[in-house]
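To start, the structure under review is shown below, and the notes come after it.
A single protein chain has been removed from this complex, and every other one stays in its place.
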Amino acid sequence: MDLSAINPFLLLCAILVSATPLLFAAVGELVVEKSGVLNLGVEGMMITGAICGFAISVNTGSPWMGLLAAAGGGAVLSLLFALLTQVAMANQVASGLSLTLFGLGLSALIGQGYQGIKPPEFPTFGVVVAEATAERAALVARLDILVFAAIALTAAVWAFLKYSRAGLILRAVGESHDAAHALGYKVVRIRVLAILFGGACAGLGGAYISLIRVPQWTEGMTAGIGWIALALVVFANWKPWRALLGAWLFGGVNVLQLNLQAAGVDIPAEYLGMAPYVITIIALVIMSSDRSGAPASIGRPFHASS
Amino acid sequence: MKLMKLLATAAMALGLATTAMAEGHGEKTKVGFVYVGPVGDGGWTYEHNQGRLAVEEHFGDKVETVFVESVPEGPDAERVMTQMALEGADLIFTTSFGYMDPTINVAAKFPEVKFEHATGYKTAPNVSTYSARFYEGRAVQGHIAGHMTKSNIVGYIGSYPIPEVIRGINSAYIHAKKVNPDVEFKIIWAFTWFDPAKEADAAKTLIEQGADVILQHTDSTAPQAAAQAAGNVITFGQASDMAEYAPMPRVSSIIDNWAPYYITRTQAVMDGTWETKMTWDGIGPGMVGIGEITNAVPADVKEEALALKAALADGSYHPFTGPLKKQDGSDWLAEGETADDGTLAGMNFLVEGIEGTIPE
Partner (left out) sequence: MATPVLAVLVTMVAGGILFAFLGKPPIEAIRVIFWDPLFSEFAFYYRPQLLVKGAPLVLIAIGLSLGFRAGIWNIGAEGQYIIGALSGAGVALAFYPLDAWWIFPLMVLGGALGGFLWAMIPALLKVKFGTNEILVSLMLVYVAEKILASMSLGLLKNPEGYGFPGSRNLQQYPSAHNAEIFTGSGMHWGVAAALIAVIFAYILLNRHMLGFQIRLTGEAPRAARFAGVSPARLVLFCLGTAGALAGMAGMFEVSGPSGQVSIDFNVGYGFTAIIVAFLGRLHPIGILLAGALMALTYIGGEIAQSKLGMPSAAIQVFQGMLLFFLLALDMLTHFRLRLAAKGVA
């Protein structure tokens, strides 16, 4: 065992990177849920974003165009969900699950022919942690602008929900769509916008994986991160800053687990892998007394005629 | 009455099954492939599919191949195999360890159809097994790794703690240690065969902890990309050549080359000479390929590596040759003794010098 091999600063940076796709998806879903809608299709939207971003950035040579396409792709897919749940009044749980199935298949179809291709390099900046010596190369922590963009997005969503009039309306719709409707707000329109925002964020999170973190395209490459993002929203009690904390925790456990293994610490990987979920459940129980964050009408359908 | 009817249907079903098989023997030989992943995974399934394409190319009009991808291990696999057999397949390759019992079950129902199961250990009159001695390739990788590392830390991304992976770790370690007594292995068990994000994280972690050589026993190219971003780290392609990352970081690779085997066995079915075999081939017969060693490796090291490869190929050298001790210090192989296939097939221990444990 050699814990000295773990460099705290590098570890921190790795956690930041690992948390970024989670954070994008979770903040998006948080806004959706705040409007009173539960979209379980995050995984499907993420993977669609991942391939749209990848394909466009390969074809245009510009990673920025790729990010734009990823957000667009995620949003377009979420529009399907919006149509189903807000217009056709279909059940949200079933629609969300169908969306994931559809998104996984669609991305695999689009992605045929994109395997084994390297995307254009995304600009990153390095922080030298240790200079190169005769024995080893320099240790460089690599970060990119999106790591900070995700944090900025969290701040923006927090401010939007807390201080803006639109944010207040969004929360009102999520608390009681009937009351909001009585006050003259367009419940369906607001929810559709929230769903689109959630889709765009999930798409960005997916593209972060396919363009920066991995970077390559392979089928099913989001490998369940969308589901973790869903857990994260609850863990955060629908509060943006707690989502940031949660993303670091979830990303952190993963990165820490790998670091401990590499350092030769004998840990049962499966049990450590359970930790974030168990912690989430405990957090849920503790926060059950404080339901201030949970939107009251989450998952309940609304139509104006009732 | 109802029971009788059902039994009659069952009997009819069996009868039909046999006629279906009889019809299957047309002029074209039909070969089926069952894949555990998508053909676009760039690793394990991709290479099996390359083997399938090679069969098509080799035999042209004389064969017809069919495949189903992403088949979960279990009843779904059993159904896909049965369906292929019903539709007249003469030979079916089932390409994942978890297909073992389904293959045996289906083979019992279709005695006229030949089955080939990859990496398993159960055979039947119409079921053969085949697997590759990837650990021979690991010996070459270990040799290069031992020479190339400056930090003396080699990172190893393992998938699951199963004999095949453990063999690879041991083989690589033994040969790295031979040329570099100070070498140290850091092992991460990813508990997945294929999860690019996790593999990338594992590779980054190993690099951050000082590894400048990464060996992987997982199938995606994500660790290659991570090494490239870090610079000054070398890697080896796994399952596929992964040549898009050559000459750096990828300096060589282990390639699963199933094509010769698939062609030979298809030919055997055509000739009526097919019989049950347990094939475990290495570099010699070409089932394990060593991808081109790039110029990032110094010429003398490359030459030694090629010599080692040649010795492995002609059988003059066995990667597990004594004296070797187990991790706990107990004796395993005496001077000059080589490991028997039984021990290798069920290998569940690390050799002396490797730190860390095999997770249970």
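Letters are used for the chains, namely A and B, taken in the order the chains are written, and counting of residues starts over at 1 for each.
By definition in this document, a contact is a pair of C-beta atoms (placed from the backbone, for glycine too) under 8 Å apart; a residue touches a chain by one contact, two chains touch by 3 or more.
Small disclaimer: the values here were computed from a predicted structure and weren't measured.
Undergrad: Consider the whole complex, including the chain that is not shown, and state which of B:161, B:289 or B:322 touches that chain.
TA: If we include the chain that is not displayed, B:161 is the one touching it.
Undergrad: Taking the entire complex into account, which one of B:79, B:178 or B:326 touches the absent chain?
TA: Touches the omitted chain: B:79.
Undergrad: Taking the full complex into account, what residues of chain A touch the chain not shown?
TA: With respect to the unshown chain, the touching residues of chain A are 38, 40, 80, 83-84, 88-91, 93-95, 97-99, 101-109, 112, 219, 227, 230-231, 234, 268, 270-271, 273-274, 277-278, 280-281, 284-285, 288-289, 291, 294, 299, 303, 305.
Undergrad: Take the complete complex as the reference. Which residues in chain B touch the chain that isn't displayed?
TA: On the side of chain B, residues 3, 6-7, 9-10, 12-14, 16-17, 20, 32, 38, 66-76, 78-80, 82-84, 86-87, 97-98, 101, 105, 121, 160-163, 166, 191, 345-348, 359-360 touch the unshown chain.
Rule of thumb we're sticking to: only the chains that are shown with their structure count from here on.
Undergrad: How about chain A: which of its residues touch chain B in the complex?
TA: Touching chain B from chain A are residues 5-7, 10-11, 14, 18, 108, 111-112, 115-118, 124, 134-137, 139-140, 142, 209, 213-216, 218-223, 225, 254-255, 258-259, 261-264, 266, 268-270, 273.
Undergrad: Taking the complex as given, what residues does chain B use to touch chain A?
TA: 38, 40-42, 46, 150-152, 155, 186-189, 191-192, 194-198, 200-202, 204-206, 208-212, 220-222, 225, 229-233, 244, 355-357, 359-360
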